[in-house]
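The complex appears here without one of its protein chains, the remainder shown in place.
Going by the order they are written in, the chains are A, B, C, D, E and F; count residues from 1 in each one.
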Amino acid sequence: MSFHYLPVAGTKNRVVILPDPKEEKTASGLYIPESAKEKPLRGTVIAVSEIDEDGKSPVLKAGDVVMYGKYSGQELPLEGLDYLIMKETDVLLKKI
Amino acid sequence: MSFHYLPVAGTKNRVVILPDPKEEKTASGLYIPESAKEKPLRGTVIAVSEIDEDGKSPVLKAGDVVMYGKYSGQELPLEGLDYLIMKETDVLLKKI
Amino acid sequence: MSFHYLPVAGTKNRVVILPDPKEEKTASGLYIPESAKEKPLRGTVIAVSEIDEDGKSPVLKAGDVVMYGKYSGQELPLEGLDYLIMKETDVLLKKI
Amino acid sequence: MSFHYLPVAGTKNRVVILPDPKEEKTASGLYIPESAKEKPLRGTVIAVSEIDEDGKSPVLKAGDVVMYGKYSGQELPLEGLDYLIMKETDVLLKKI
Amino acid sequence: MSFHYLPVAGTKNRVVILPDPKEEKTASGLYIPESAKEKPLRGTVIAVSEIDEDGKSPVLKAGDVVMYGKYSGQELPLEGLDYLIMKETDVLLKKI
Amino acid sequence: MSFHYLPVAGTKNRVVILPDPKEEKTASGLYIPESAKEKPLRGTVIAVSEIDEDGKSPVLKAGDVVMYGKYSGQELPLEGLDYLIMKETDVLLKKI
Partner (left out) sequence: MSFHYLPVAGTKNRVVILPDPKEEKTASGLYIPESAKEKPLRGTVIAVSEIDEDGKSPVLKAGDVVMYGKYSGQELPLEGLDYLIMKETDVLLKKI
């Protein structure tokens, strides 16, 4: 997958994330009620800005699997995919 | 196209952007519903301020194709064209 | 035109602007509807403060033609003229 | 006129101002409607604090004629006179 | 009068003030209407904190007669007296 | 009395306080009306954090008798006692 845009840092570095598909059913086939879905979500970092206004590089890199709050960032539909763009500091966890 | 104004930096550098024309229909001829249009928009940088109050030059330059949030900046109608002027940090992505 | 006051810098430098007369009609004689007028306005810088609290001189000078947001600054009626006084960082563009 | 108090600087230097008497009528004898009076007002600096918390002296001094916003500062009735006390940065203009 | 507490500085130095008794009548025996009383009040500094979080000593000292806004500080009833405790920067004027 | 927790500094140092028992009656046996009780309260410092994020040690220590605003801090019931935990800067006075 190629991505033809470079995030521009605002006050903080920005990251573009491709969210995991939302599972509407659990493994056992039950539908997840809405409340249970208002939790951190998971996705993959696609692109990061180069440097923030304090001269710091991002700590995340393309390919990182991350979790972030459900209401973090803004939607970024590009070339048929629904990305999110958010401040790097809105990312909560990185898979290790 | 000539532009006869220089953006003045506020606390942050400012950029003047000429938005891409809004496509009211998709390629296949369907009208886009309103909600689908409340997404980042694309345009071309026309002019940038010289230096911000911390002495930093802008990272964007005239000619850059950028994406920005739908509600970023303010309208700037000049000589028959509908520009936007916004803080550089409100620009989200630069085409590469 | 003589102006007998010196702007005093607050946190930021301040500028006194004499707005261009408002054209209620377009060149072709049509009245401009209200919404079309809620756009940046143009005027001429009349006076600037000397230095702000960080020791920075203003970048604008008397005689500069500038654009600013419709709701920027406060009205300053003096000796029969309706000036505006605003923070220099509220000025958006300078004519070049 | 003697003034027996020294302004104490808060975060910013403070100034005590004796406002010009409010003219309720214009020179030609017409009463000024309320809206026309919601404009910067003029007065004379009576006293200034010595130094602010960043070690800066005030730029204004006793005797300066200044203009300030109608809602700046707080009323300070002392010994029969209605002074105002405000942050020096709330003063907009100094007569030259 | 002895005072057995030391003000603790918060972000700013704190002062304990013993307000002057409120005169409900003017010298000529008239009652002061409420609005006329919503003005800075006067009192005597009883105690000051030693140093604020930036290492600055207070500029006021015990015994200073000061004026402060009617709504500044919080009430501090101790040993039968109604003191006020406030940030030193809420004090407006010192008698000289 | 042993206390088995160490306060963790947030932006500011934190202190754990054991409030004095609330006297519902005055010495002369009268009940105190509610309004009279919305005043600073007194207690004893039980534990303090070690260092705040600027590297400063707390100025208070275990055993200090202090006064603090009625609405300061949050309740901390531990091992049968109703402690309060608050920012050290919310403490107003220290008994000397």
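Quick note on the criterion: contacts are C-beta pairs under 8 Å (C-beta built on N, C-alpha and C of every residue); 3 or more make two chains touch, one makes a residue touch a chain.
All values reported here derive from a predicted model rather than from experimental measurement.
What subunit F contributes to its contact with the hidden chain is residues 4-11, 14, 16, 53, 74-77, 85. Residues 36, 39-40, 54, 56, 59-60, 66-67, 69, 88-96 of subunit A touch the missing chain (whole complex, contact as defined above).
Definition applied: only the chains that are shown with their structure count from here on.
Chains that count as touching both subunit C and subunit D, per the definition above, do not exist in this structure. Chains compared, subunit C against subunit F: the Cα-based superposition rotates one onto the other by 155 degrees, nearest 5.
Ranking every chain by how far its Cα centroid lies from the centroid of subunit D, the top place goes to A.
Rounded to whole angstrom units, the spacing between the C-alpha centres of subunit A and subunit C is 42. Distance from the subunit A centre to the subunit D centre is 53 Å, each centre being the mean of its Cα atoms.
With centres set at the average Cα position, the gap from subunit B to subunit C is 24 Å. Shown for subunit F are the residues in touch with two or more other chains, of which there are none. Taken as a graph of touching chains, this assembly forms an open line, each chain in contact only with its neighbours along the path.
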